[in-house]
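Worksheet: one structure, shown below.
Note that this complex is displayed minus one protein chain, with the remaining chains in position.
Residue numbering begins at 1 within each chain, and the chains themselves are lettered A and B in the order written.
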Amino acid sequence: MAAHAAVPPPAPETGLLAEDRIAVATQWQLMWWRFRKHRLAAGGTIVLIAFYLLSLFADFFAYADPQESEAQRSLMAPQEIHWFDGGSFSPHVYALTGTRDPLTFKRVYVPDPAKKIPITFFGHGEPYELFGFIPCDRHLIGVSGAKAGESLFLLGTDMQGRDLWSRLMYATRTSMTIGLVSVALSLILGVVLGGISGYFGGWIDTVIQRIIEILRSIPTIPLWMGLAAALPPDWDVVKVYFAITIIISLIGWTELARVVRGRFISLKQEDFVMAAELLGCSKARIIFRHMVPSFISHIIAATTLAIPAIIISETSLSFLGLGLRPPAISWGVLLQDAQNIQALVISPWLLYPSVAVIVAVLAFNFMGDGIRDAADPYL
Amino acid sequence: MVAYVVRRLLLAVLTVWAISVLSFMIIHLPPGDYVTSYIASMSASGSAVSEGEANALREQLGLDKPITVQYAKWMGLMLQGNFGMAMEWGRPVSDVIGDRLTLTMVISVAAIIFTWALALPIGIYSAVYPYSFADYVFTFVGFIGLAIPGFLLALVVMYVGFAYFGANVGGLFSPDFAEAPWSLAKIWDLTKHLPIPAVVLGVSGTAQLIRIMRSNLLDELRKPYVMTARARGLSEYRVIMRYPVRVALNPFVSTIGYLLPYVVSGSIIVSLVLSLPTVGPLLLKALIAQDMFLAGTIVLLLGVMTVIGTFISDLLLMWVDPRIRLGRQ
Partner (left out) sequence: MRNDTRPLLSVRNLRTSFFQDEGTTKAVDGASFDVFPGKTLGIVGESGCGKSVTAQSILRIVDRPGRIVDGEIVLTRADGSEIDLVKLKANSREIRSVRGGDIGLIFQEPMTSFSPVHTVGEQIIEAVLLHSEVGKKEARLRGIEALRSVGIPKPERRIDEYSFELSGGLRQRAMIAVALSCNPRLLIADEPTTALDVTTQAQILDLLRKIQQERGMAIMLITHNLGVVAEMADDVVVMYLGKVVEQGKVDDIFHDPKHPYTKALLQSIPSIDSTPRLKLPTISGSIPHPFNRPKGCPFHPRCVSAIAGRCDVEEPPLQAVGEGRKASCFLYP
């Protein structure tokens, strides 16, 4: 904006250079510069990159089999890591022995300072297949001289004695990807229907708008619950995963459609679209060559802002036991264990996965806000 | 004005119809039908149902007819207020749902009142003093409020109640009143229990409304009529409260339209954690027991209540906004 607002008097060298740089910058460069200035958005983006790296290399960050249950290790508290041993750096944990309290029948775990288990980094551990086909057995954290799954409990264990840290890594993978897949489906529905609605207008616009209004006035959770409960109980994890994704996106597309339609309507009145029409461009060319590039940034922003809602939906459904079902692991599935308040009071670490949910949702909101502001500072 | 009411009414009817189709789908999607699940539940409780009995039941319920006929029949029953039997309870659905549906609405409305009471002053403050320290604090807290799913907040509230106060903060009634018939004392007991669920339910909506109110009011504050009001010699407080706030209130009123479905939706899951006697726990139980008839009815009734609420808010909007009342937009 500032670049062509004035005929400035000779400015200092650097000022001129800066203005030249703005004058020749592409739309994406301008957006990137504005986005960088948005501290929270930049922070959110870094957090999200970390989360997706965690999802991609979940097997590397986990150190135990997330499904291996052992009643002897049920509900262990997060372990304390001792970083120094006699003044020198050598991280280790104490071995734990579990006994049953004769009065309350609760299992209590007592650390044994005599038995130190050294912690290793990038060491060998459980074998796994990276990306599903590269055999590997390196883990970020491990122990030497014992099995990691039996002696290391960074975030404690759940009721069945499964290691919460390792389960959280795999849950992150599920929950973060379900957001992406579901938003992709919503995006397709939203762009197509919103685009048709905005570009053609008339009765078809009215129909689509009414459908959106109707969908938005229905309480979603009961509907989702009903649809999710209707899934056959004998479906496997993958099928349920995709069915839940579809159910969530069936209702999530309305907001995206609204944004796309709004953009189409305001762009239709722009002179450059009229010019393209007068030049005899085909409809497809006008839409994809002229209109879409000028609002794609808004779509990206709206998409980013749609993901957190989807993550919360999945978490809520799974928390109720109607979404993903064990043996699938997602944040919601993990939090199901926290449903029992008595159990929660005794073992508050069962609530730790909620930190991941909140941080991820916050990060998406910050990033989405940043993109929106960068795309259109005057919106 | 008439055109506006008619259009809203038509939309409401259409929405109810759409909800009824979806509810019917929920009833019919799972493999098997009412009778198979009835047989399953009967055999689970030890009594067998013969093939002949099953067929008779199917015929009686019209389950042998085409799906459209079944839908019409079901709708007919619904319209007469005959919601059928709840299998697990062995009582008519209307009996089982009655109070619970009312309480769902009571909680939802309480949550909306809480949302408004908090979002309105904070939104006004943030718009009148934008980029002030308090504005940043509200924005940040609002973001966090948006990021915490309702059930998590409920869990935390329950946890804090148990761990630090040793009290169960859930429920809507004291034990003495839970089964008692309605009385003034019971209503008073309910009022005392309402704040916690209302706050838990209202938090994320509040965060959204603050942002809506803030940006609406920021737009309005820039308009010339604010300056002319100031130029008439009104005090700053009166200028802001009487003009831009009043104008920004209109879109705010219309937010009920989407706040209500959102809150009702949230109440289902929050009720489970806080063990509130709403339709939430009932719906979950019905779904897990595959009592789709009860579940479908609950989804339908929740939807209808929401539509009625939204319609009322549309009328309210017409009442506060002369532009709609006089047919200009």
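Going forward, contacts are C-beta pairs under 8 Å (C-beta built on N, C-alpha and C of every residue); 3 or more make two chains touch, one makes a residue touch a chain.
Computed from a predicted model, the values in this text were never measured in an experiment.
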Listed residues B:Ser43, B:Asn82 or B:Ser235, member touching the removed chain: B:Ser235
Of B:Met227, B:Met241 or B:Leu315, the one touching the omitted chain in the full complex: B:Met227
Those residues of chain B which, in the complete complex, touch the missing chain: 222-225, 227-236, 243, 246-247, 250, 320-323, 326, 328
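Heads up, the rule we're going with is that only the chains that are shown with their structure count from here on.
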Gap in Å, rounded to a whole number, between the CA centres of chain B and chain A: 27
Contacting residues of chain B [partner chain A, same complex]: 11, 14-15, 18-19, 22-23, 25-26, 29-31, 143-144, 146-152, 155-156, 158-159, 162-163, 168, 257-258, 261-262, 264-266, 268-269, 272-273, 283-284, 287-288, 290, 292, 295-296, 298-299, 302-303, 306-307, 310
Chain B-facing residues of chain A, complex: 210, 213-223, 225-227, 229-230, 232, 308, 312, 315-316, 319-322, 335, 338-339, 341-342, 344-345, 348, 351, 354, 357-358, 361-362, 365-366
